[in-house]
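Excluded from the complex is one protein chain; the other protein chains are retained at their positions.
Let's look at chain A:
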Amino acid sequence: MMKKPNNMMLQTLARLIILVVLSFSIYLMLAGHNSPGGGFIGGLMTASAILILYLSFGLNPIKKVIRFDYIKIIGIGLLLPGITGLVSIFFGFSYLKQFFGYFHIPLIGEVELTTALPFDLGVYFVVLASALTIILTIAEDDK
């Protein structure tokens, strides 16, 4: 085991960088269904933001903070698109038929809501969780 290095620079910067990366990744995910972006790229970017946390603060401290079981997030992410597709069957349409509409939400204003969004959210979860699972598995391997 290495002596603990002093990562003050990295840790201070990471706090700032993560804020930007996380918010931009969520923007990308939400923009996905009709402009550049999407669940895949958003998920990768969120994964890289969380990875910066792991890199700068170490594996175990962050594990105490983020207590999600990534494997279960993969499962949830897979369920979301499947169920989104099924919903249209119950309304008598073909599988994966998509719908959209414009809604007025207080404070935010006019918003376009689509059924592509939960589908994309599922992709986001799957990519995020599987990228982190792969990297953490490799990281824990050398013990």
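What we mean here is this: a residue touches a chain if its C-beta (ideal position, glycine included) is under 8 Å from a C-beta of that chain, and two chains touch if they have at least 3 such contacts; residues count from 1.
Here is the rule we use: contacts and distances are computed from a predicted model.
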Per UniProt, the name of the complex member that is left out, chosen from "Phosphoribosylformylglycinamidine synthase subunit PurQ", "Na(+)/H(+) antiporter subunit D", "Anti-sigma factor" or "ATP/GTP-binding protein": "Na(+)/H(+) antiporter subunit D"
Hidden partner chain, touching residue among A:89, A:113 or A:139: A:89
Missing-chain contacts mapped onto chain A: 71-72, 74-76, 78-79, 82-83, 85-86, 88-89, 93-98
